[in-house]
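Can you keep this structure in mind? I'll have questions shortly.
Note that one protein chain is taken out, while the other chains of the complex remain in position.
By written order: A and B. Residues from 1 in each chain.
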Amino acid sequence: MPAGASGDHRRAAESDGAVSVIPAALATATALGGAGALAGCSLPRGMRIPVVGALTAGVGVGGGAVGVAALGGSRWAAALPGVLPLAGTHLAVDALAGLFMAIAGAVVAAVAVYGIGYAAGHGPHGLGSRTAQAVLPLFALTLVLVPVAASVSTFLVLWELMALASLLLVLAEHRERASVRQAGVWYAVMTHLGLVLLLIGFALFAAQAGGETFAALRAGAHTVSPMVRGLVFVLVAAAFTSKAGAVPLHAWLPRAHPEAPSPVSALMSAAMVNLGIYGLVRTGLDLLGGGPAWWWLGLMATGGASAVYGILQAAMASDLKRLLAYSTSENMGLVLIGVGASGLFAAYGDRPLAALALAAALLHVVNHAAFKALLFCAAGSVLRATGLRDLDRLGGLRPRMPVTAGLFALAALGAVALPPGNGFISEWLLLQSLIHGLAVPGVAVAVVLPLSVALIALSAGIAAAVFVKALGVGFFARPRSEQAADAKEAPPLMLAGMGLLGAGCAALALVPGLLGDGLDRAVGAVGLPGSGAVAGGGLKVRLADVSATLSPLWVVAALTAALLLAVGLPRLYGRRRRRANARLWDCGGGAPTPRMAYTATSFAEPLQRVFDDVLAPEQDVNVTPVRESAYLVERVRFQHRVPDRIEHRLYEPVLRALAGAGQASRRLAGGSVHLYLGYGFVGLVVLLLILAVGW
Amino acid sequence: MSTAVGYTAVAGQIVVVGAGAPLLTGWMRQVRARLEGRAGAGVLQPWRDARKLLRKEPISPVGTGPAFRTAPALLVATTVVAAALVPLLSTDTPVSGHADLIVVVALIALGTLVLALAGLDTGTAFGGMGASREMTVAALVEPTILLSVFALSIPAGTTNIPAIVHGAVDEPARLASPAGLLATAALAVAVLAETGRIPVDNPSTHLELTMIHEAMVLEYAGPDLALVELGAQMRLTLLLGLLSSLFVPWGIATSPSWAALAVALVLFAAKLTLLGAVLAAAEVFWAKVRLFRVPELLAGSFLLALLAVTASYFLSGAS
Partner (left out) sequence: MSTGLYTQLLDLACGAFLLAAVIVLWVRELTAIVRVFALQGISLAALAVLLGGHEHRWDLVGVGVGIGLLRAGVLPHLMRRALAVLTADRQRYGTAATETRETQPLINVAASLLTAALLTLLAYAVARPLTELHPTPATRALPVGLAVVLIGFFVLVTRRRALSQVVGFLLLDNGITATAFLATSGVPLIVELGVSFDVLLAVLVLQILTTRMREAFGTTDIDDLRELHD
């Protein structure tokens, strides 16, 4: 990757050579994906999993290569008239698409390696079955191809293929648990609701702008009336934010992610939800060319609500994968705040600041993909070793699964957004863009920006609590169940996949400048000027009258030096003795049992009490007295749950109304054949009347 | 020459915070004892305690792991890096470019986090309780701190601490403005919460159910305990120093000269002595609030910080 100051002629030559990389890599990826699907269908079980895994990794590498080439400055476009009926296929790769392809490709490659080890350990059903293995390469392929689509029909076809493939993979373990089917239903309904919204929005846009390729939409966007543009944005934003997992359309996320096999959860959380962000940036900032402030304020409100609500629900969750799913919702909320801020600043005319905010949002997408994929893979490793997802029953995994615990800790460091993790870098950049956003005039801005900073801070603080809970309760102390006590470390392939992701996290944490120019080009693809924020060894923010620097490498070096100092000085002063083992403080009452340790539920209790109004937990106590006397208790049953309040308040009334409408319309079905035929006849006559009159 | 002064300033900051923290704690305890009518143990008692603990045998409870063993050192390390960054003595050091306020806040939060993990690693109920409460308080303090950072960075146009301090030295009127005062109050409450002082937490309590910080570190003994205590004391010193640098910046060396550095050292000691005495005196008259009243206190400080930001925006004449 050319980093900065290479000569112009060399850059031109490199981009010439790189131009042919893109179609070749795309074709390779597609071919490998198809081969993988065939292999999944036809090979016997022993060969199926490694071959499919290797081919899927190949798809990831191919997609990643296209992404890296595009980030390096190459562009490519093609129109294939025959592939789709009527409209043909239009493909285009620019830096923005390249960024998302690179992320998806890298995640796919690492998770595919991990998935070989994961699927090999399960029985004939689940991820190792023919269906799942055949669909996995196709899913990976669609993840890599969706950003390449350059017309509405191509985009929607690829989007739907991605949704269908992921649905089949979510349902892979349906034989083992009944909750998988319910999760599949929720996921199917919500993703298709999103598709319908997308269809309506894009159809409206294409009809008004006079063309369905992205180039035509871009050119014709200014001829569309503001009301239609607003309607299109609202429809499209609803669909894309639902895919990204932002409230209030997030209900599929905490259901589908825990029930899917862990490699699939990792792919969904680290590559698929990003495509919601991609769609939003592409449509809102690029195709529609920006819009009035109310669009972006709404987006920021959604993002802020997602960030706080998501992380609160994660704090309450004791199911490890549900916790991680809600954490995805939180991080996507942060990204939406960044995208919204970018649009807002652009709407008010401050384009350099808008570029900075967008760069922060995109950087957070990259960092989130790295640490979230690793977190889900580690959770899958735990699940495979113990069969448990419940943090309350885990514990004591560190001595038994040291590599998994270490990698989980590395990813959790990124997730809590503290130095030296990678999440801190993107959050710092986001905060800088918001803090300096007060230069933009407007009362709305003055109110919204401090609130956003406060929401980001609150979500970061609670995220720290969440991951202390996940790491401390899940991995440290002593095992609280037999399964946890019998845990063994994951097989080498799974560790290799996780190691790749961990290396990615570490690289992003130490040298974010690797992304440097690529990020600028991605931001430039939507028409905003490059900010040069991420460069060299760290981050520099240089705007009109604003400057700030962050050098992650320096922070790590300083921390290491200080750690050595802190470890060395007492040794110098105190007498050197070996460490002795001692008992834990037990108040004189005998050794503490593992059951006395704080569980995830108890850890989250203070937070739940503080946010009681928002969470509205439900508590149920059933006392069964002894038959002879009402004062002697035979059994007490205590149940405590924290429901998803948005589901309760928003979804249940809608579902009840739909059920009511369905019941009411039963009266339409009288049973008489004449009636049914009559409906059709009257419909036809009315339609003809309208046609006749309308002409 | 200037770099020698700069490096000395950085080293001086670390040494002052490291060696001066037990002194400050001793001073505060002494002031408190005198106000309560007791003789007190003397200002040097924390140093004596540290020396005693360092000489003891290092102990690891059964069942704990590397998280427990490395937490004290990590705590001290994060505080040392933060002490190097915050311009306690001089704004013109070789590390001034890296001294971002958000980074300093994050480093302090990192210290809290590793201690919470250590508390959970013990597997006892007290460790978990302390960790749980500490993380809750830390989560609720974050918005206040970051909004105060926001408020402070508006007039200076950057989150770089030496730049903010430099700006405050040049324009003292900024500090007396409503925004400055509100930010001071908000940050003061946040500092009390972060360092675990009354009214949020009582550092000298012996009742486990009332502990937040102490419960996490209940299992530490010997040199580990010395490091943990030192870390906590250093955090207090650092945060009080941060408050004084931001809101009473006069005396901090703005140019690389030995004389300015010496003056800064003396003035820093004086400022912290005064602040410590005021805090200790206040603690005599306050009581620790119940754990579930703490969010109300922190919400109040959050409101102050929010008002600081909006006041700074509207009153600075921005349209």
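Quick notes
One rule holds in what follows: a contact is a pair of C-beta atoms (placed from the backbone, for glycine too) under 8 Å apart; a residue touches a chain by one contact, two chains touch by 3 or more.
Keep in mind that this is a model prediction, so the values were computed, not measured.
Contacts of the undrawn chain with the visible chains, over the full complex, involve A. Contact with the chain that does not appear here is found for just one residue of A:Ala24, A:Val614 or A:Val685, A:Val685.
In the full complex, the hidden chain is touched by subunit A at residues 666, 669-674, 676-678, 680-681, 684-685, 688-689, 691-692, 695.
FYI, only the chains that are shown with their structure count from here on.
In the complex of the two chains, the subunit A residues touching subunit B come out as 395, 398-399, 416-419, 424, 428, 431-432, 435-436, 438-439, 441-442, 446-447, 450, 453-458, 460-462, 464-465, 468-469, 471-473, 476-478, 545-551, 554-555, 558-559, 562-563, 565-567, 570, 573-575, 577-586, 592, 594, 596-598, 602-607, 609-610. Against subunit A, in their complex, subunit B makes its touches with residues 51, 54-63, 65, 67, 72-74, 76-78, 80-81, 84, 95, 97-98, 100, 102-103, 106-107, 109-110, 113, 116-117, 119-129, 131-133, 135-136, 138-143, 145-147, 149-150, 153-154, 157-160, 218-219, 221, 223, 226-227, 291-292, 295, 302, 306, 309-310, 313-314, 318-319.
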